[in-house]
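In this view, the complex is presented without one of its protein chains, the others remaining in place.
Going in written order, the chains are labelled A, B and C, and every chain counts its residues from 1.
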Amino acid sequence: MAEPRVAEAPRRKPAGLTAESFPGERSVTPEVVREHNLNDLEYDRIVKLLGRTPTLTELGIFSALWSEHCSYKHSKPILRLFPTEGPRVLQGPGENAGVLRLPDGWAVAFKIESHNHPSAVEPYQGAATGVGGILRDVFTMGARPVAVLNSLRFGSLDLPRNRYLFAGVVRGVGDYGNCVGVPTLGGEVSFAPGYTGNPLVNAMCVGLLREQDLMRARAHGVGNVLLVVGSRTGRDGIHGASFASEELSEKSEARRPQVQVGDPFTEKLLLEATLELITSDLIVAVQDMGAAGLTSSSAEMAARGGVGVEIDTGLVPTREEGMTPYEILLSESQERMLVVAEPHRVPAVQAVCDKWELTATSIGRVTDDGVFRVRHRERVVAAIPGQPLVDDCPIYHPEAREGDEARARRAARPPTQTRLPDPERALETLLDAPSLASKRWVYEQYDSTVQSATVIGPGSDAGVLQILGTEFGLAVTTDCNARLVALDPYEGGKAAVAEAARNIACAGALPIGITDCLNFGNPEKPEVFFQFREACRGVADACRAFETPVTGGNVSFYNESPTGAVDPTPVVGMVGLLEPVSARVGSNWVEPGDVIVILGATRGELGGSAYWAELLDFVGGQPPAIDLAAERGLQRLLVAAAKAGLMRSAHDCAEGGLAVALAEAAIGGPYATRSLGAALDLRGYAEAVALEQLLYGEDGARAVVSCAPASVKALTRLAAEHGVPVFAAGTVGAPNGRLELEVPGPRLSWDTIALRRIYYDAIPRRMAHAEQDR
Amino acid sequence: MSFRVHVRVMPRVGLLDPQGQAVEHALGALGFSGAGAVRVGRAIELTVSAASRDEAEARARQMCDRLLANPVTEDYSVEIED
Amino acid sequence: MSFRVHVRVMPRVGLLDPQGQAVEHALGALGFSGAGAVRVGRAIELTVSAASRDEAEARARQMCDRLLANPVTEDYSVEIED
Partner (left out) sequence: MQRVAVVRFPGSNRDLDAVLAAEQVGSEAYYVWHRDTDLQQADVVILPGGFSYGDYLRSGAIARFSPVMGAIQRHAADGGAVIGICNGFQILCEAGLLPGALVRNARLSFVAKPVDLRIERTSTVFTNAFSKGDKVRVPVAHGDGRFVADAATLDRIEAEDCVLVRYLPAGTGVEPNPNGSDRDIGGVCNPAGNVVGLMPHPENAVDALQDSQTGRGFFDSMAAWQPLVARG
């Protein structure tokens, strides 16, 4: 999310906008303009802005900064729907990452980013460099990354290509984060046909900083020096930004930029060096050279600071001979930073970098004429008014119209069954579905204990870490049920925030803010833009209701492949404050004899449910309408109950409904030495609804908690105060015992050892021979 | 007949090779002056049964295309032992 | 003069090579019959400046002994390009 920007830009007409083309460079023809993904309107505006035809270098600069990825030209107006303010907000959208205030002078910086297209082309490097980019966004704010999460979407694991992408992405995410030494505390993976050919790879990073160390990427101080720090610049990923802004096709295959290779070792050195530079007050500003590399980092820092910059591409250390200014400006070589420092500090900056075995090279300076000027040695190859370059990309307001077939799917009913699925088998089928089954196969490849702050690692509702030396902690999660968004974008958007908040609250933490990664198809298609607008409205309304401002995020459009647009997937990354951290609550039952309590009411909503999808192969119906007041009441109740120490466990009901939630609580965590049985009587609960709705309906605002018998009264009272329905359903049973449900009709009973095996083997058995897949 | 095949899979030219960089740096630090342009890849040895040397090479190349090398990031070369 | 050197570092024979096994299994599954005895190691390419081919080889061997191969688990071979 670009903007808001500081206003003191020098508006005086910038002098000297002359530039010459670089020797051997193609001249700018209509074809060349189109190749750069610039339409006539945009090109005309460029010419007006310069008062002449641009040089090829300038065209490349515009095509990068005016790409969807950098300019948000289709999404800006919609993103304004989001609430971005609140008492905790230290930095909202517009910087490398958002920042929220925490107790004791601490603050949390967090952000989520997509790396979908690169991962579709090269899953391992695409995912790895995605993690690298989001880490840099966070530590350039002056924050030390303390957790990463990853939200992944693939097509069915029955197809070799999808298994290959899944395996490669997970290995890439793991190898990068493991090497840098940031624990992965959570994430999500789901599988649906809509992602075949266009997987989604979203990475989130959470960092901690002292409030006074908060750093903003704003160049200022005329005469200050620009330095590139880190890796040499190669021809990697030239045009990555515009590549990320078009559909995957033969055409884009041909234009595919050279694959970016991640170097997590250099990243680790960059991390340490950057934090040392910031905390020792040696620099004015720093920004990651991400999409559109040197171009966007320098132009955006200048625009934010309302100044001009002049850089000499001839000074940039390159990996290959004979790179042109065009290539140097647009290269997306990884593990590079752009730093602004006062001239007299440069030697000290270089000394710090040298200690960390990195080079820091001066390549330019901050100027007062507001011009973004690039020279290659003597020759000026680009001279563009800085503020308009970053801000004046045309903004589009595409048509939004719901697709007929979406309306039809919502109105549809599942094919009438000759015989309903057997309710006992149904649960086993759901636990074996890769989207619902344990993701242990995934998170076992991710270091989750490094840094010694992990309190609850992957495998529970939310990851929890403690802030060492304090009493408090943070809970983190990412969530989105794209099936719901596809059927009803507005309710689906609300549901994504609600599920994230439920996951956070189940851990005992108070939701304090979100970052969002909006993965959609081609916004120029009315039905896609409808999904986008409605989903954003839903996210916005939920965030208002929960008082969780949106502090930043990322928009990824053009997630289309020959098979069509991906399911609309607005991934919500949420952070919660856990005070005290010792009040944290896990999601599995703990103690035989504990009382099992169901919080919230069940109307039995099967629209868009996993039950219909997995058992009837039917994706349709009206998804549950999310009752934001009820969700908020449940969240506040869970937080209060955790603080009061009333709960031994809490687990939200989401995909698969009440039955899956109960089963997961019984099965136990990934490394539990045993499962736990339970005896529950649901006959007094939700009497009006049919059995399959009771078990597998996906109504929101519900959680399954367990507590010591002595705590039941207090919990019930607290629930009443929060207006949350309570139902004492039964008690936790013997280790490795049976899960037994008294329901209208014959009693249901499962062997929890068997359920545990199904739940944890579902993905490993499908990936057993993935090494042969391509 | 069967042939012993040596496959060398190297990072594409132009692509960053952090491993090669690290090794080059380390060799320098160890005082091996004049060692440069280091690239690190994978060496794969296998026995292929085929009617002729050419067939063995052809099959090995198929294996590289299908499995042994990543066409997006790697180049390979095949040698047949005699 | 400078020479292009190809180093092959392979897991010691007798030592379990799970990577080789995985590749062998995958080849079989992909229908490549008659591919066997697969071993996976490291291929290292570098340029060595030396007065003669023999000197280049000698220096490359020193590099292997010092750094490029682990004597506990690996064997290496050196080839000079011409």
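What to note about this one:
As a convention for this text, a residue touches a chain if its C-beta (ideal position, glycine included) is under 8 Å from a C-beta of that chain, and two chains touch if they have at least 3 such contacts.
Note that the coordinates shown come from a computational prediction; the quantities given were computed from them, not determined experimentally.
Of the chains displayed, those contacted by the omitted chain across the entire assembly are A, B, C.
The chain that is not drawn here is touched, among residues A:G16, A:G181, A:P709 or A:G723, by A:G181. The missing chain, though absent from the display, is touched by one residue of A:W106, A:F265 or A:Y396; that residue is A:F265.
Within the complete assembly, A:W356 is the residue of A:Y124, A:W356 or A:F546 that touches the hidden chain. Within the full complex, the residue among A:F372, A:Y446, A:Y558 or A:F727 touching the omitted chain is A:Y446. Summarising the interface, chain A meets the missing chain with residues 171, 174-175, 178-181, 263-266, 268-269, 356-357, 443-452, 454-455, 457, 466, 468, 581-582, 584, 670-671, 673-674, 771. Although one chain is hidden here, its contacts on chain B can still be listed: residues 18-19, 22-23, 26, 29-30, 40. Residues of chain C in touch with the missing chain: 11, 14-16, 18-19, 22, 42, 67-68, 70, 72-73.
Rule of thumb we're sticking to: only the chains that are shown with their structure count from here on.
One simple way to say how far apart two chains are is to compare their mean CA positions; for chain A and chain B this gives 37 Å.
Multi-chain contact residues of chain C, defined as those touching 2 or more other chains: 23, 26-27, 30. Multi-chain contact residues of chain A (touching two or more other chains) are listed as 772.
Contact residues of chain A toward chain B in the complex are 121-122, 125, 231, 234-236, 258-261, 263, 265-266, 319-320, 333-334, 772, 774.
Partner chain A is touched in their complex by these residues of chain C: 22-23, 25-27, 29-30.
If you check the complex, the residues on chain B that touch chain A are 11-12, 14-18, 21-22, 66-67, 70, 72-73.
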